[in-house]
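All protein chains but one are shown at their positions in the complex.
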Amino acid sequence: MLEIKNLHVSVGDREILKGLTLTVKDGEVAAIMGPNGTGKSTLSYVIAGREGYDVTQGEVLLNGENILDLDPHERAARGLFLAFQYPVEIPGVATMQFLKATLNAQRRSRGEPELQTPDLMKRVRDAAAKLGVSQEMLRRPLNSGFSGGEKKRMEVLQMALLEPSVGILDETDSGLDIDALRVVSEGVNTLRSPHRSFLVITHYQRLLDYIRPDTVHVMAQGRIQRSGGPELALELEKNGYRDYIAEEAA
Amino acid sequence: MAARQETVARVEAIDVDAYKYGFTTDIESEKAPKGLSEDIVRFISAKKNEPDWLTQWRLEAYRRWLTMREPDWARVHYPPIDYQDLYYYSAPKSTPGPKTIDDVDPELLRTYEKLGIPLREQEILAGVETRKVAVDAVFDSVSVATTFKEELAKAGVIFCPISEAVQTHPELVRQYLGSVVPVTDNYFATLNSAVYSDGSFVYVPKGVRCPMELSTYFRINEQKTGQFERTLIIADAGSYVSYLEGCTAPKRDENQLHAAVVELVALDDAEIKYSTVQNWYPGDSAGKGGIYNFVTKRGDCRGRNAHISWTQVETGSTITWKYPSCILRGDNSQGEFYSIAVSNGHQQVDSGTKMIHLGRNTKSRIVSKGISAGKSQNTYRGQVSAHRKAEGARNYTQCDSLLIGHDCGAHTVPYIESKNPSAQFEHEATTSKISEDQLFYAMQRGLSAEEATALIVNGFVRDVLQQLPMEFAVEAQKLISISLEGSVG
Partner (left out) sequence: MINLSNEADAVYAAQFETMRDSGAAQRRTDAYRAFAARGLPNRRVESWHYTDLKAALTKPAPLATTHSVTHALARTHDAVRLVMVDGKLRPDLSDLDTLPAGVRMQCLQEALASAGPTVTATLWPDNADDAAIALNGALMQNGLVVTVAPGAEAPRPLELITLVSGNEPQAVFTRSALIVGAGAHIRIIETHGVLDAGTEAASLAGAQLNHVLTMRLDADAKVDLLTNVAGFGETSVSVVSLIAHLDARARLNAHQLIEGGGLLRRQIFAALDGEHAHAAFNGVTLARARQHADTTLVVDHRQPHGESHERFRTILDGQAVGVFQGKIIVRSAAQKTDGVMQSKAILLSDGATMNNKPELEIFADDVKCGHGATCGRLDRDQLFYLMARGLPRGEAESLLLAAFANEAMAGIEDEALRDFFEARIGAWLTGRAGA
């Protein structure tokens, strides 16, 4: 479960999140939609613990624990996963090597035994097959020379292996063609479970045709402006964000 | 592949004590009196029972050295060295002359055991090692043990201390010694020629592929002792040899001088792969103590299609002054230089290579990865030159530097000289830091800042690590992580 309470965040002198409150329950898929430049990516970075953001007020609770003072890797070990809008290339580090390092680092910090290579290889291969990730891709340096679609599939593959309790998908649909979108969405859907929550951040309704949310929240002006069911997404698709933007201008 | 996957686990397993080879061995030594003179040169030569020509050769070097000035062009700074305040010869007392492993002082065996260097062949055979490596162990000024000599002899390969080769194969030594690095070459090489005490000698006969990796393990133990070893490797026509060297020294407050010379000769169609993992004591966190590593290494591709490849991982020494080079004399010969130089604390590294293209269609490749942290200065200095007759010469140089922290420096000084229009030289260099994006991404997936840094650094040096034999790659990766400890956060 993810609870965000009255979150205020600034970058330099500019306040970007202005008292955002949102709860995503166990097993729930919540979608956040909103116009560009409204702080959606800031929200995902702040939850994951990226440097450069000042949290001036509020709390973020992961399964009841305030995680704002934790380092990014400690949040990850507690079950938080962020699928990046722009996955980062790490030259020279083979994807397989990266997967093993991260998986075992998390297991160690949770006091679980490390996975031995054969076991790990099997898990990775199974997950990769489902997502259409080739063995050749696993040998290449992480995200280096990957296409947009390959990078997003790699994000979902990592999520499948790391088995987080909360997964945040930041504009996962951006840069994807329709086939890639289907593969990635199916990947996410198979991970849905009563013990796992998702926060799906998107600009377009399109993604929500594939990943059906339980709740939809409209974000603008650094806050959640309106919450509702899946029907809210359809309404936004029809009317756009102009009501909320107009409000912002006012 | 497997080696690289182990990285993070190994980083995790690192000792709290950063330099773990810093112990001393309590063993009685026989030393020459302190200081340097013609008498000392004669003393060393007499100790080794050398023929007159070699004694004269040393004396000539010594007299030449007296007229030379210490080089000052490298970007390294250190107080003047008092060459009269050093011991030029030190040998463990208990091991006189050539010996079998059972004669070696148990204290020495324990030393090498602690260093992870197996000297008992049966232990190697019984152990988990999948590949045999023959070891020549040099302790201060002398070789204390050489393994697998008999098995190598069956293949015709000569692998022994150079002091022994002078006795058993004088014609080879006389023909090749000083033929790549002349007695007059430079201040430190000339000093070495005068006072070198031991080192390894390798001769691989025509058409022979050396049946195992050869290695020398250098250990400086005594205080105030300079180590001046001399290595000579000859690969006769059509032969192949892979040679590794490793180095450690105890933690001592004073600086210790290490001025080695390595000469490689590759004849027609021969190939020599020379790998170094240099981990001399780097000095403490305040910059006190550590080894001055002033080394001349040069390979001569003397025949057609000869191939010499240098790979080095430099993590130790307080000062490194080292430019393993290739003279590409034979037509179609090839030279390679792969380097990882890590500096932290107060270390100063000025290292690189020279690729001298003399023959036709000669090729060279340079991949240098420098990582500076702490208050260290790390300089790549490299020369690539094509002479008039070097028709069709090719060089590609990639030179990348990574900075970790605000107080270190990374410098690149290439000299690219072409006298032949058909020579194609390409040089690229970059300097950057570990990107915040990469760090955050790796940490979001669960790695700590140190683990993430180690992983990204491993990716950065991967091209070079791949050149090392597997066992050394693992060792090197571990060393790099240890060397960078405390540089993050």
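By letter and in written order, the chains are A and B; residue numbering begins at 1 in each of them.
Here, contacts are C-beta pairs under 8 Å (C-beta built on N, C-alpha and C of every residue); 3 or more make two chains touch, one makes a residue touch a chain.
This one's a predicted model, so the numbers in the text were calculated from it and none came from an experiment.
S.K.: As a test of the contact rule: which chains in view would the missing one touch?
M.R.: The chain that is not shown touches these displayed chains: B.
S.K.: Consider the whole complex, including the chain that is not shown, and state which of B:S179, B:Q424 or B:Q466 touches that chain.
M.R.: B:Q424
S.K.: Of the residues B:L403, B:V464 or B:L484, I need the one that contacts the missing chain.
M.R.: Checking each option in B:L403, B:V464 or B:L484, the one touching the absent chain turns out to be B:L403.
S.K.: Check each of B:H169, B:R365 or B:H411 against the chain that is not shown and name the one that touches it.
M.R.: B:H411
S.K.: Against the chain that's been left off, what residues of subunit B make contact? List them.
M.R.: Counting only subunit B, the missing chain is touched by 73, 388, 401, 403-433.
Basically, only the chains that are shown with their structure count from here on.
S.K.: Hey, how far is the Cα centre of subunit A from the one of subunit B, in Å?
M.R.: Spacing between the chain centres: roughly 48 Å.
S.K.: Okay, in this complex, where on subunit B does subunit A touch?
M.R.: Where subunit B meets subunit A, its residues are 1-2, 4-5, 7-9, 12, 435-438, 440-449, 451-452, 455-456, 458-463.
S.K.: Could you list, by residue number, the parts of subunit A that touch subunit B in their complex?
M.R.: Its residues touching subunit B are 48-51, 71-73, 75-77, 81-82, 84, 87-94, 96-98, 100-106, 108-109, 114, 117, 141, 158, 162.
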